[in-house]
Structure formats: C-alpha cells, structure tokens
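One protein chain omitted, others in place.
Now for chain A:
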Amino acid sequence: MKKLLLLSLAMLLTLTQEAFAQGRTVTGTVTDQATGQALPGVAVIVQGTTVGTSTNVDGGYTINVPAGGTALQFRYIGYETVTREIGNATTIDVALGVDAQQLQEVVVTALGREEEERTLGYATQQVGSESLTQGRERSVANALQGKVAGVNIQSQGGGPGSSTRVVIRGAKSISQSNQALFVIDGIPVDNSSSGTGDNLNNGVDVGNRANDINPDDIESINILKGPAAAALYGARAANGVIMITTKSGRGATKKAEINFVSSYTVEDVLRYPKLQNRYGQGFFGSPDLLENTSWGPVFTGELRTWGQIVNGQQRFKPYSALEDNIKEFFEYGSTFTNTASLSGAAENATYYASYSNTQQEGVVPTTEYERHSISVKGTTKLVNKFNSTVSLTYTKSGGDFAMTGQGNSVFNQLIQTPRDIPVRELEDLSNPFNDEAGFYSPYTINPYWSLQNQTFENDVDRLFGNITLGYDILEDLNVTYRIGTDFYTDRRKQFMAIRDVEGQNEANNDNGMYSERQVYYREINSDLILTYTRNLTEELTLDVLVGNNINQRVNDDLTATADALANNEFKSLSNIVGTPLTASFRDIRRLVGVYGSAKIGFRDYLWLELTGRNDWSSTLPLEDNSFFYPSVNVAFDVANAFGLAENSPVNFAKIRANYANVGNDALPFSTRSIFVSGNIADGFAGTDLNFPFDGIPGFEVSNVIGNTQLEPENTSSWEIGADVRLINERLRFDVAYYDSKSTDQIINVPLSYATGFGSAFLNAATVRNKGVELLVGGIPFETNDFSWDLSVNFTKNDNTVEDVFGENEISLGGLASAALVISEGRPYGSFKAEDYLRDPEGRIVVNASTGRPRTAPEQTYQGSIQPDWSGGLVNTITYKGARLAVVFDTKQGGKMYSRTRGTQRFAGTAPETIFNDRQPYIIPNSVVEIGTSGEYEENTTPLTNDNLYDYWGNLPEGTNIIDASFTKLREVSLSYKLPQTIVDRTFFGNIEVGVSGRNLLLWTPDENTYIDPEMNSFGNGNLQGYDFSSTPSTRSWGANIRVTF
C-alpha cells in the first residue's frame, strides 16, 4: 500500500512539468466592487487553457498569456465570476461583485467539497460561527443544541469537561457507534469517550474527544444528515457527519488581523432534587443518630445531640429541617475562556493561527477541567496551478473529576443525607467529628472526605491536522491528495485512599487503590481525489469525482492497578501491598476504499448525482471483505425551472430526493473464536477471581463465538424533501421525510448459556428509522436597523427494531433489574424492568400480611428512551449593533431510569415519602390474591409505620423509570458591537461586548422532581437513559468581549 501512495505522489510531481508556454504578460488589480478593497487569492485563468495564477495580498496579479489566449477569467469563492477579453490590453483591473446567492449557499459536503447548496439532492444544515459561539459554550456539540433539525444532542452530565452524545436521525447500530462522524477539514477525527463509562460503582465522565475542538477556531459547521449526503465517506458516515471547517484566514482583507475573545461564565446546579422537610434522621419513626435516612420522627425544633460521641464530646443542633443542606454543598462553578487569533492573507497565501485557553471549575468542589489549544492553518499556492493547505491543532486538556454511581460517590452520599444534617459542617476533615472514624454514619462516608481522598484526574495530549495538495491538471481537471492524522494519549490516574479506623465506621474500611491508565489512539486517513468539471453543452454540466481512501485506526490501552496501598502519602504504582494488576488491550482496523461520483446538471435547475463506493475492510473475513454501495440523489430547483423567482413571491423552491445504500464493517476481531485468561466476577468491584491463580495460568474458552461468515452491515435509506423560500426570503421552509433500514447488523447476539457460550457474532438484526424534519424560519419584521429572525425546528423519529435473530433480546446494559434492551417490535433501547405484580385489571397485588406490593415474577417492558418528538426555537433580533439570540430546546416523550428517585425514596428524603403523614395507609387500588388461586380481592391491609421504609425502599426498580420529557431555555445571548465612530478613536478595529447564558430554565413533567432528564451516567455510548447518581447538570451565565486589532 505504501508503494501505491508514493507512486501517486510521484505522479503528481511529474505532472508539474506541463507548465509554461511563451506569450505576453498582462497585469492588473482585483478589488471588491462594494468596498473597493483589494481581493487577494482570486484565481486568474486564461480561458480555455490551464494557465492561471492568483492575486497577491494587494489584489495584484501578473500573468503570462500564451499565444492564442483571448480572455481572462477571474474566479473567487463567494463572488460572481467575471470574464474579460484581453484584446491588446496589458493591464486589466477588475472589480468583482458579491454573488449573494452563492455566498449563502456554498456548503462543504462529503470529502470537503464545496458545492452549491441548491444543487444537492439531500438535506444538510449549516451553522455559522456566530451561532456556535454566542453562548460561549466550551463544547462544540453542546453549542449545536436546539439549532439543528434531526439531530439529537444530549449532554451527559454536569461535571466539568463532561461528554455529549450526537445522534442524527435515530440510532441504527446495536453494537457499534451511532454517533455522527466528526470531520475536521476533510479528515475524520475521533470522538470516542473511552470512559469508565458503565462502571456502576466509580464511574467518571471524562468527556468525549470532540471536546478537544475549540469552538472559536470554527468557521462553520455543516451537518450531513442522511446516508446519501455522506455516502462517499463510506461506512462510518451512515450515522451522518458533522463537517467542521476551521478558520483559514480566507476572506481576510488585511495582511494581519488579531482577534481576541474573552468570556467568563458562572455556573450552578440547574436542578436540585425536591426534598421533604418534615421528618429527620432516624428509622421506623424513631431517632437514630447513626442513620443515613430520614425515617425519624417529625421535626420538633428542640435542641438535640447529633453524631457520635468523640473523646467524650458530642455536638448539638436543633432537630429541624435544613432546607438547603444539599444545595450548600455545591459551589458556583466558572468557565474562563480566552482565544487569541491572528489571521490574514499574504501573497498567494492565507493563514490563521490561534491560541485558546479554557478553564472550568465545577460546581462540585475540587472538580475542574482545563483545555489549551494551539491551531495553525495556512493555504498557499506553491507554484503555478499548485495549491496546498496545511492545518495542525495541538490540544492539551484534562481535569479533576468526581466519581459517580453507587457506593462512595459524592452525589450518592448527599441525596441520602438526613434532612437535618448540616452538610457544610462536615467539610472540615480535621475535625474529629468529621473524619473517617468520627463521621456520624457508618452507612455512608463523608462526601468531603471522598472528594479529598478519592480522586480521578486525566491529561490528554492530542494532535490532529492534515496536509492537502491540489494540482489543476487542466482548467477543469484537478487532483487533490490529502493526508491527515489524529492522535492522542489520555493518561488517567485514580486514587482511593486507605480507610482504617476502629469503631462503628469500621465497615467502611478499605485497603485503598491506585490505578493508572493510558489510552493511546491514532488514526491516519489518506484520500486521493480526482475531480473533473465541465460544461458539456450550454445546458448540461458534468462534475465527476473519483478517489481512493485508506484509513487506519489503532487503539492501545494499558492499565495498571495497585489494589491495596501501603499508605495514603503518594499517588504512584509503587505505593502498593502485593503486586500490581495489569491489563492491556490493543486493536487495529484498516480500510481501503475507492469511490466515485458523477453529477449532471441540466439548465441550472435539475441535478442528478450518482455515487458508488467499494470498501475492503480488515474487520470482515479476509476472503470476503469487499462490499459495494451506491447512492443517487436528485435536486430540482422549481423556482428556477419555471421562472418563479421573477414572477412570484417564490424566491427559491427546491425539491430533493435520494436513495442511498451504505455498508458497514464489523468490530475488530469478530471473525475468530479465542481463549481468554480466566476471570470470573460477581459484580462487586475488586472481588473477581482472575488468572493467573497463585501463579498458575488459566485460559478459558471465550464465551463469545467468532464468526468466519460475517457479512457487512447495510443501511439503505430514501429521503424526500423540499426547501422553499418566499417573499424575499422572509419566509423559508425546509422539510424532509426519510426512511432508513439498517439490516444485517453485526451483533454479539446473546445465546442461551446452555450452549456453552454467552454470545456469538452474527448478522442478526434490522433497525428501522423513519422520520420527519421540519425547519420553518422567517423574518417577521425587518427595517434598516432592525431585524427579527425566527426559526423553528421539529424532529420526529420513529424507531423500531424490526427483527432480532431468533426473537432474541439484546441487552445494551444497565441494571439486571432495569435493563435497556433491544427487542423485536420495540424501539431501540426499551426498558425491561421489575414491576409490581398486577392482577388482570392492572391493579397492584400486595402481600396480604404486610400490605406491601409483590414483585412480578417476570420483568416487563416499561417504555423506551426514544422521545416522541423534539424541537428547537431560535430567535435572533438585531438592532443596529445589538444582537439578541434566544434558543429553546425541547424533547417530549421517552423514559429514563432515575436512581436519584430510588435513593431518595429509600432514604425518605423524597417529597412523596411523607404521603399521609407517614401514617398507615392502604395502597390505593390494590388487591390481594386469594390463596394461590389467581383470583383477587380488594386489599384491606394497610402499610404500617413499621414497614413504610420497607415499602419505599424496596419498590420494584421499574418504579424508578420516569418520563424524560423536558423543555429548556437553552441559550440566551445579547451582544453589542460598538459603533465604528467610537471604535475609530481606539486602536481596535472592532469591539463587541456581550452577555450570555445557557440552560437557564428547565421544565419537566410533574413526576420528575429529581433530575435533569438529559443526564446519563454511563458515558456517551449506546447505553443511554440512566441517572446513576452522577454530577447534576448546570446552568451558566456570563459576559464576553471580542476585539479586533
């Protein structure tokens, strides 16, 4: 393969030989028609030849016109192309006019092509820099929330640097990623979140790798929504693509311009769980100074002792509710971001360089996140007809995170805290009432202790960039070679201190733990692309593209753990009793593809594009690793075809339709059965039996059957849509309907263990996504100084798992008693959970002697994570230099599991636990079974004071599944650009100040008094919909300033 690459490069070099022919010289200057400013980088071409040059930074050019050359053509993106006869002239000055339509509608499509939006037969949506950065959100993905139809963007947690999941047009794949592919300047980059994701005990959201992208460096984002749009990218693009184009200095009118943006935002917790304030610490209605629950007596306000007796002393406090004891634990977080950039255009070149620094302090004390990024990008014309682009970004990021989940996580401790315990008074760990031995309860640990003594930090170094080399072989034939890489190391360090005390808190003793993990990732991507553009006749245009792609992705993951520490003094693997545990994992995948597209345009109103791609993948059986997939799309500009633009209020009306077929390969190493080092676990951390066993190695037959017969996965989809703009673009609609079917999904299908195995890789399922996307926008009001732009987006995706091998059920994970499953005939990600035993009428069956509900012997389906619909509302109002943007975001329907609810009920802190003043009551509408007859009669046994705790603490897990609907005031930003008259008196070129806020308000259904439903504790993978005691989400507000020198 390497040889092939060299060969192609060599050929490019040979081609440069064809350059010069003798003629005469023409010079001139190219300016902007409107401003009169010089335009650098304008292509100047002798018509009908391959001879050309481009203007320098002053807009000047000099060109040798070969004999026979009669006219010069001036071409520049965003401007109308101008052709001038040369005649006898030796100087030709040209003023180019802005092509309004083109400016708005040139978008970046697959492989980094720039195409006119109106010629595309598929849906894309572009988001500009201003919209991305108005809210001063550090995460690119979060900054898109509420602004794009058809895209589900869910931020997963409230910790600093936490992750976000981006899914376009519904989840399709069961075992592989469903997230959109992130492509920066034509090169795919990694957006994984190799988290401590589904560790129920000490999970940490360390963020996803798209967080490494600095939003201030982005010029625009174009979202390729369907498989048709992304077909040329192949397998990974079936989930759609987030095409990011970074700033390059393009369009700069000066040699150098310095931009500086600084913003400071403050954040606090968006949603605290609602708490009861009537009953305090205790159990069975009686006081109990050790308890971590609020099942004690009614508050009396009298002064009482609390906590342990330490050194013969005990603390006093009034026995009354502390309404804000949980809130007081959290601090104000902050994010301080500074970006300085330098950009400009010089002779035959543009450049952009930036440095950005983001520092985030979390709402949970001790948590923080930091990101530094340095980015450079330059474009040059090397010699005649050659152009090149080089871009490189280095990011250093990392943070200190708090652990989540059950066990010792901060949030888990906090929400169990009795209503009268003064949390802030637990902060001073040197106080003997607060340390490991003196802490009031043996059932939890001091959250401040866990913040100080159970730490997780990471440190990521990442470099991504690419080199692009283009050569115009002929006027209409271009070859481009682009090679890019993305690599990073993520070094993680987790520390859990030893606890060694005597007395009542002995149960929480722990040997301590220290672990280091290094994740290394490297991707290399190479594309060789040949494009040919030609007007075949007056009426027919032709754009042809053929290319070759080579991609390699490598992971290398090494973990070493000291599972018992010598002391608490230092964080190192040498701090150990015994021997460290080590584990390493590597994987590699390679893919070679060839692709092509042909696009025919007819009379500038009808376009037909055909594409095809063939991939050879290393993850499929070697003998049968090739797969081909085609797509076709049509765009019909009705307005242009029937001349509506001139004669009617319809300015633009495009109908588009497409069909696409996209293949996908398997996960690495699915084609062969293996043996694995013996390991058996029972779910409690650190209790495994792991071979070698006392020095004896042991390898067990892997529970997974490899499959040498795997076929590639396939997604076929069709889509129709329309884009209509009326009344001078005052009103615009974009609607799309799509239907995609993902078949032959390669799944690790669970098997009956009695087969001797737990699962096998099989082509085993079909997932269907059908949906509607609607974007309605308008400018209801506009004057010279004032404009109001309103845009509403609506998305409805209907997701069904149509077929699963053997009517099987595939678990995406979660809890044994409340799992998220893939099940035939149900939406992707349905909850299957323990439920009440119910009689045929659906009434709750209780135990006749206790009055407590019985649990059904078999689990039931209890809704899915898929929302019924989602939408966004974007309001932008500008008045002179002022701009106000307001974004609402909503998701309706869908379920989530809330451990917060379960814990609050167990601990008696949830408002519903004071129902009936905690007096005996009969569960409404409940029945008892008569003997074992299957007959039922009305229940007359009340729950007693004694077993109220048992009742609330032992409800079936399914009762913790709640409605995940929400509406958020996602973003408000107000900015003001100082008038030029004032700015001119300073040395600034531009001054803009603003204030912004994000996630300011949250509305949820009444039953959710617990949590922001966007939360998910298990990372940004396919396992969604679990609140498992993670850091609560936040709202933020702040101010910013932008200046230009």
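The rule we apply is simple: contacts are C-beta pairs under 8 Å (C-beta built on N, C-alpha and C of every residue); 3 or more make two chains touch, one makes a residue touch a chain; residues count from 1.
Note that in this section contacts and distances are computed from a predicted model.
Its UniProt record calls the unshown chain "SusD/RagB family nutrient-binding outer membrane lipoprotein", which is the correct pick from "SusD/RagB family nutrient-binding outer membrane lipoprotein", "2-oxoisovalerate dehydrogenase subunit alpha", "Electron transfer flavoprotein subunit beta" or "Germination protein, Ger(X)C family". From the set A:Ile168, A:Leu545 or A:Ile705, the residue in touch with the chain omitted from the display is A:Ile705, counting the whole complex. Although one chain is not drawn, the whole complex shows that of A:Gln452, A:Thr489, A:Thr944 or A:Thr1044 it is A:Thr944 that touches it. Annotation: of A:Ile309, A:Ala685 or A:Ile727, A:Ala685 touches the absent chain (contact as defined above). Among A:Tyr332, A:Phe585 or A:Phe628, only A:Phe585 touches the chain left out of the display.
Contact with the chain that does not appear here is found for just one residue of A:Phe570, A:Tyr753, A:Tyr879 or A:Trp1003, A:Tyr753.
For chain A, the residues touching the absent chain in the complete assembly are 1, 3-4, 7-8, 11, 14-15, 18, 283-284, 288, 290, 442-443, 473-474, 479, 504, 506-509, 511, 528, 530, 546, 548, 563-564, 578-581, 584-590, 592, 594, 616-619, 622, 625, 668-669, 671-678, 680-691, 693-703, 705, 750-758, 760, 806-809, 816-817, 834, 847, 855, 857-859, 944, 946-947, 950.
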